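Note that this complex is displayed minus one protein chain, with the remaining chains in position.
Here the chain labels run A and B in written order, and each chain numbers its own residues starting at 1.
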Amino acid sequence: MSRTLVKKRSLSLPVRNLGNEAGRYGTLAVLFGVFFLFAVTAPSFFSFGNLSNVLSQSSVLAIVAVGLCFVVASGGIDLSVAVSFDIGAMTAVLLLKSGAGWLPSMLIGLAAGALVGLLNSFLVVKAKIAPFLATLGTLFIGESMEKIVTKGGEPVYFPGMSEAFKWLGRGSLFVWESGDGTRIDFKFSIVIAAAVAAAAYFLLSRTVLGRYLHAIGAQKEAAALSGVPVKRYTAYAFVLCGLICSLAGMIGSSVLTSYVPMSGRYYLMDAIGAVFIGSMLHRKGYVNVPGTLVGVLFFGILANGLNLSGIHFYWQSVVRGGVIFAILALNSAIANRRLHTAKSNPVA
Amino acid sequence: MRSEYVLEMLKIDKEFPGVKALQQVTFQLRKGEIHGLVGENGAGKSTLMKILAGIYSPDRGEIRFEGQVQNRLTPRLVAQKGIHFIHQERHVVPYLTVAETLFLGIEPAFSPFKFINRKALVKEAEAHLRKTVGLDIPGDKPVGELTVGEQQLLQVCRALYHRPKVIVFDEPTAVLASKEADRLFEIIRELRRQNIGIIYISHYLNEIVQLCDRITVFRNGTKVDTLETKGLDIERIVYLMVGREIGEQFPVKKRTAGEPLLRVEGLTHIDQFRNIRFQVRSGEIVGVTGLMGSGHTRLGQSIYDGSGLTGGVLELNGRVLKRIRSDKAVSSGMGYVPEDRRNRGILQSMSVRENISLASLKNISRAGVVRPSAERRKVDELIERLDIRAPGREAVVNDLSGGNQQKVVLARWLSSGAKLYILNQPTAAVDVGAKAEIYSLIGSLIEQGAGVLLISQDLQELVRLSDRILVMYRGEIVQELEGDGITVEQVMVAMMGGNENGTSGQRAANGMESAVSDQI
Partner (left out) sequence: MEQAVNALRTEWNRPFLIKYSGYAVFILVAVYFSFRSPSFLTAGNWINILVQSSVLGVVSCGMTAILIGGGNHVIKGGIDLSLANNLALNAAISAVMIGKGYPVWAALGAALLSSAAIGFVNALAVAVLKIIPLLATLSMMYLLQGVQLLLTENKVVSVSHPLLSSIANDSFLLLPIPLWFFIAVGLLMHLLFNHTVFGNWVYAVGGNRQAAEAAGVRVRLTLGATYVIAALTAAIAGLLAAARLSGSVPGIGDAMLLDVLLAGLMSAIFSRHAVPNMFGTVLSSLFVGMLSNGFTLINVPTYWVYAVKGSMILAAVAVTTTQQRSAV
């Protein structure tokens, strides 16, 4: 009798997972590919000295991206991480400059970041504004405040800042120099980043907080009806994010020993990219910290490798965009769209 | 020789990895007949329809349309041939107007850049709607403002625009009030008069018996039988579907009730209900029902999370609740099974384990940290107890059948130790087998001292399970029926406002009578 090929639109469980696996490995493949490419083409790339450089240079971005994870996991987005970043830096540097000790300055800096998060929560939870718009507004307002405080946006230099604070970004855990000029400089900021990432990983994957955030991100209404205090936990996510990003800002200002207004913007897009690359590496597509870190490292390696290959700085953006695009295309071409929700009709 | 059948699906086989969805299934549809398809979820009727729709291809077998063999059906081809589907989910864009929705994709214009003559479109839409389905609504109204029944009629009208030869209705009345359902039946009968072949899929066996000329029963991927509906009773159909007697479904009613778990007084909602007063005691099932618009479905959720409430007192376990919120409800021992299971009951992309433990994380965690082994133990226990059929506790809940998904939701509340359960249409679109399991689960909950508020429009279910039934009409409780002798007719009459609307109540009651008198 007439017979046709089996044509499947909706896949049953096993095949879908296969698609996911392929997508994940595909992404990893590209990342490794880039890594090896640089290892081969740029001789100085694959040295411990250089790699530790990459790590320290990526640590600030890592912290921002990790902070962002909390908000994205709960289904939102936070464009104002740039502002939390800057406010942390601004408060700390200004306080230091006026003579305050490093500890109080840091604590108040963290509080400032948390405040930004609180503002975001208010807008999203109470005023019920979409996170994209709400944090966009915060971004505007925050950057404007920075310009007002610095009367135009000029950086605030403070090379004489407290040594303890300087240590945040410039201090090294250990330095090892060998005779032939290799220098491994394992900066303290890497440790901070690792600690923050570990804490965030724990929170997101092992605690009630993490479970609630994922539930809110998966299906807010159902989560609410299951007794998850949605409003409260959404607020937690934003506040945590603001806090963490302000820490990143402080480290950044420590590296430069100055507060440069609007420097947070630079990290915004990369952080978003890293978080999403991270979610593509997860079996079910959840936002996750390890994946995000891979994303962060990827950006770091890319920038570093391009530099070492002698490729002009301007090519960085081009390559960055191109490679992300390639990963995305690969991922989509192989894997099934797992962001797609229920089929409209019940099975059989 | 011209076939008497407009559609034939002969000896269809269909397999998915690990599942034989259809085995040697033969189905034939005559011109101008209403043919019902019944069977549990998973029995194969949806798969057969998906093959008909061109979404799947059969592994083996032949499909003939008007006597001609069809190869390689695609959705587009199927529509061209004149086979149209009215789906369960009404996919609509809320802010498009009626006219725009009616003609979406088939706008009377040639190239996509042609301008729409709004006024003409609206006029034509209104005329068409009036003529084909007797619907009289302004053509420029946003579709989101129509009632569910009206939206469905819009869909039917759209299908009729193409002069179909076959129309497939998939669970159309699950969301309709009985007046709207009656109207739909009229239209379907009219379609039959026009010699259109109609396939009618439904779990509402009384409707099937009323409406259809013949039915085909599916079980486990095979066709059990095709019968004339004349003289057929529901018991026989269920027996064919399940292989069991219907009587076995319902648990024996428990008589003794204990302390009041929930007490509600003067509860008022902004627009759905007012002055609601009742109580639910431990060990009893209180049923609530009413027509669409009576407020009974809203009642359940509002008691649980306070949405829309403007006044009244809620007492739980003897203590008045100051703030009514879902998380407070959960910690006070309430559990809510929502009507819209897919979007508000389960968290689709999460696993069975995560779904079940969501409301009881406090119990399996220490200082905010979840203890995986404790969670696993608890979840496995519940999966076993409720016989949740899934490929393991990590399975994505979305992939389970409706009945199993519902069990997951119930498991969540069992896990959180809820004592008061508010169930909103718990067995809607759940197959007969799973229904029975859910009923016995409710029975065991009661035995352990829980109280259940059962909101349902399935009157059989309501009458069989409930100790008391509260009937709501236009936002108020108009009658409370108690005792063993409650009949479905009594409930129906109360639902329609007692002696007002006497005729429609009587007609409907008569319709139900023949189908269910044996049960009661």
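Everything that follows uses one rule, which is that a contact is a pair of C-beta atoms (placed from the backbone, for glycine too) under 8 Å apart; a residue touches a chain by one contact, two chains touch by 3 or more.
Model, not experiment: these values are computed from the prediction.
Here one chain is not drawn; of A:Phe165, A:Tyr212, A:Phe238 or A:Phe276, the residue touching it is A:Phe276. When the full complex is taken into account, the listed residue touching the unshown chain is A:Lys231, out of A:Lys97, A:Arg206, A:Lys231 or A:His282. Residue B:Pro94 is the one among B:Gly67, B:Pro94, B:Gly134 or B:Pro372 that touches the chain not shown. If you put the missing chain back, the residues of subunit A touching it would be 72, 75-77, 123, 127-134, 136-141, 143-145, 147-148, 152-153, 220-221, 224, 230-231, 265, 269, 272-273, 276, 312-322, 324-325, 328-329, 331-333, 337, 339, 344. For subunit B, the residues in touch with the chain missing from this view are 76, 79, 87, 91-96, 100-101, 104-107, 109, 112-116, 118, 142, 144-145, 147-148, 158, 174-175, 271-272, 292-293, 297-298, 301, 307, 339-340.
We adopt the following convention: only the chains that are shown with their structure count from here on.
Those residues of subunit A whose C-beta lies close enough to touch subunit B in the complex are 1-10, 12-15, 206-209, 211-212, 214-215, 218-219, 221-229, 284-285, 341-342, 344-348. Taken in their complex, subunit B has these residues touching subunit A: 10-11, 16-19, 21, 41-47, 50, 55-63, 69-72, 87-89, 91, 170, 221, 301, 304-305, 326-327, 329-331, 336, 338, 342-350, 354, 357-359, 361-362, 365, 368-370, 391, 395-396, 398-399, 401-402, 412, 416, 429.
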